[in-house]
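Contents: one structure, followed by commentary.
Missing here: one protein chain of the complex. Every other protein chain is in place.
Which chain is which? They are A, B and C, in the order written, and residues in each are numbered from 1.
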Amino acid sequence: MSFKRRLFETLEKGQGDDTLSRRFDIFIMTMILLNVAAVILETVDSIHDGYPEVFNYFEYLSVFVFTLEYIGRVWTCTYIEKYRHPFWGRIRFILSFMAIVDLLAIMPFYLPLLFSIDGRVLRILRLFRIVRIFKMGRYSTAFNMIVRVVTKRREELLVTLTIVFVMLILASSLMYYVENEAQPEVFRNIPETMWWGVATLTTVGYGDVYPITGLGKLLGAFIAILGVGIFALPAGIIASGFEFEISQRIREKERKEIEEREKN
Amino acid sequence: MSFKRRLFETLEKGQGDDTLSRRFDIFIMTMILLNVAAVILETVDSIHDGYPEVFNYFEYLSVFVFTLEYIGRVWTCTYIEKYRHPFWGRIRFILSFMAIVDLLAIMPFYLPLLFSIDGRVLRILRLFRIVRIFKMGRYSTAFNMIVRVVTKRREELLVTLTIVFVMLILASSLMYYVENEAQPEVFRNIPETMWWGVATLTTVGYGDVYPITGLGKLLGAFIAILGVGIFALPAGIIASGFEFEISQRIREKERKEIEEREKN
Amino acid sequence: MSFKRRLFETLEKGQGDDTLSRRFDIFIMTMILLNVAAVILETVDSIHDGYPEVFNYFEYLSVFVFTLEYIGRVWTCTYIEKYRHPFWGRIRFILSFMAIVDLLAIMPFYLPLLFSIDGRVLRILRLFRIVRIFKMGRYSTAFNMIVRVVTKRREELLVTLTIVFVMLILASSLMYYVENEAQPEVFRNIPETMWWGVATLTTVGYGDVYPITGLGKLLGAFIAILGVGIFALPAGIIASGFEFEISQRIREKERKEIEEREKN
Partner (left out) sequence: MSFKRRLFETLEKGQGDDTLSRRFDIFIMTMILLNVAAVILETVDSIHDGYPEVFNYFEYLSVFVFTLEYIGRVWTCTYIEKYRHPFWGRIRFILSFMAIVDLLAIMPFYLPLLFSIDGRVLRILRLFRIVRIFKMGRYSTAFNMIVRVVTKRREELLVTLTIVFVMLILASSLMYYVENEAQPEVFRNIPETMWWGVATLTTVGYGDVYPITGLGKLLGAFIAILGVGIFALPAGIIASGFEFEISQRIREKERKEIEEREKN
């Protein structure tokens, strides 16, 4: 087998008895998780200031690995039927979602080398490395499931989210009119009242904004009782879509097991 | 085709290959969405004070369009079997829900021209323009669905809402008795204690009102554990009604697709 | 028909074409709702102080009506197979749940006439009139349904409530140990920490009690993520029990309609 072919199979998600490919998957997965941990922990001053070089060296190593991985993927993608053409296939591969994620994952390192970037933007760039978490999408069932659920149920999600927004707009407009006079600072305008609307209708209820007039409380009570059910709709769509995916996976597993037993 | 007929078909929701009618739908839909945005943004002083004429001119334009639309609909409604009669049919059309919404949507503009109205009422009238959002009902699946769910499940909703209110009354009466002495200002009477009841049983929990005595906390804990399930009932009815509508729509689509395939 | 028989049928829930009985049901139902409203509004000083005699006279009228109703029911209960025996049947009727509710509904009026009662207890007694809401149980589908759901699912509710309490005890014990040192006043002992536990696990989250140490927040986060699902179990049992009752009622209705159609 050519080196290019071997590299391709190693980079692809490992299957069956390809030990090298599976070890590589575990290595990349570990790198991703460590990177996510690094981005999170770096924001804790006491941790970052204690070991600044550790974070720097780990970043160099990560970018090195992820860059090699990216180049390797672009080089070998021609083995995939869809991206077979040496030039146009590669262009299309580069524009695929996962390849863009791979590129975005290493960008925050290379950009400051290419352009002069001021401190504030640099900070955003460092934080932007959190995008590396999406590289997990290649390996994680969880990512694939949520993508499939959202794709399959996208129409229903759109319908329910429309209802949610109409509900939010109506509730906030009414509450704005009722409470604005009593609390002009808090219910200052409809967009700010929407903050109350979201906090109430999702039942988060921080307690930074709430009606204080009698009419406002009455309205707020009705909105809460009726609206909470409306706001639970998208959650319900996602949950039932998920349950469906899971039950299908279980059935597929069982089918496979039966088939294997019948073979033997 | 007569002008009246052409106008009727343009105003009606566009179907199939009637490009003009579909473009008109998109135009009206855009007008509605912009109007909702305008009502919301107008309440933000910094935005309103920056471009007061923009809001005014847009309002003139909107009322002009919506008025022509309303007149057109009343004129051409006789093409609908139900409203065939030139006089009584039109009266019945004017009293239909969507026509009332159309009228309410332009009313806030015409009323101050007809009657002398003081400033406070004027402000309510301006805000009342939010009712234009219901004009979306002609085009939006989301609106139709929620109406159908509430209509179909109205009996169950009534039953569960009764339970919710009984629960609320009992919980608030008990809590009023237990906490009134310790916090006479907050748990001043049963209606005010209901504000606590709604905040607790919907799990919003703003934190402006909560029991502080030992007995009050014990009672509050029991009410929360047992009552949250009761308050989730109407939400559950709406959610399951919704799921049913959606699954039916999917099945209908599939049936149509199969029929079309069988034709070919 | 004897007067006693006629009275019995009037007191019983009206069926079919017994206009008198159905009018009586509506009358009693209205009395109950007005009584509940009176108990609630009486606690609002501005309303009570404005019309103190109205509340008093309405109370006299209500007790008069409910007393006559109670006497009537005890007198005529012998028409019911179960309570046929003139003496023992009546005793058993008096000890039935709905008869006890009927008695408790008028008790708060008669007790102070029989015994000398000090002011504090009098106040409890007045509030106790809220029990009249349970008299609705005879007429309301909602009441019957909730009773049937709780009865049928009582075993599952017990199992899930056990889990809820174990979860609450474990979460509160752990949190007490972790936070007690940092907030000795708030997390003073395990029972008081349970107030935090209930507020968190039901997701009410008033915000009067929350962990402030790093370890406490970590523990609180894990408890919230894992525990919310556990606390949703009893609600889920009630909701699914309810859905089942409702779907059965709909099926029964449809069966009746089909049977009637087949008759014709």
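Basically, a residue touches a chain if its C-beta (ideal position, glycine included) is under 8 Å from a C-beta of that chain, and two chains touch if they have at least 3 such contacts.
This structure is a prediction, so every number in the text was calculated from the model and none was measured.
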Determine which one of A:130, A:158 or A:218 touches the chain that has been left out.
A:130
Using the document's contact rule, name the residues of chain A that touch the chain not shown here.
36, 39-41, 43-45, 124, 127, 130, 133, 136, 140-143, 145-146, 161, 164, 192, 194-195, 198-199, 202-208, 231, 234-239, 242-243, 246
Chain C residues that touch the omitted chain in the full complex:
156, 159-160, 162-163, 166, 169-170, 173, 176-177, 188-191, 199-200, 203-207, 210, 217, 220-221, 224-226, 228-230, 232-233, 236-237, 240
Extract the touching residues of chain B with respect to the undisplayed chain.
203-207
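Please note the rule applied: only the chains that are shown with their structure count from here on.
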Check every other chain and keep only those touching both chain B and chain C; list them.
A
What's the rotation angle, in degrees and to the nearest 5, for a C-alpha fit of chain A onto chain B?
90
Per-chain Cα centroid nearest the overall protein Cα centroid belongs to chain B
Taking each chain's centre as the mean of its CA atoms, which one is most distant from chain C?
A
Just curious, how far off is chain B from chain A if you go by their C-alpha centres, in Å?
32
I'd like the Å distance between the centres of chain A and chain C, where a centre is the mean of that chain's Cα atoms.
45
Counting only residues that touch at least two other chains, what does the list for chain A look like?
203-207
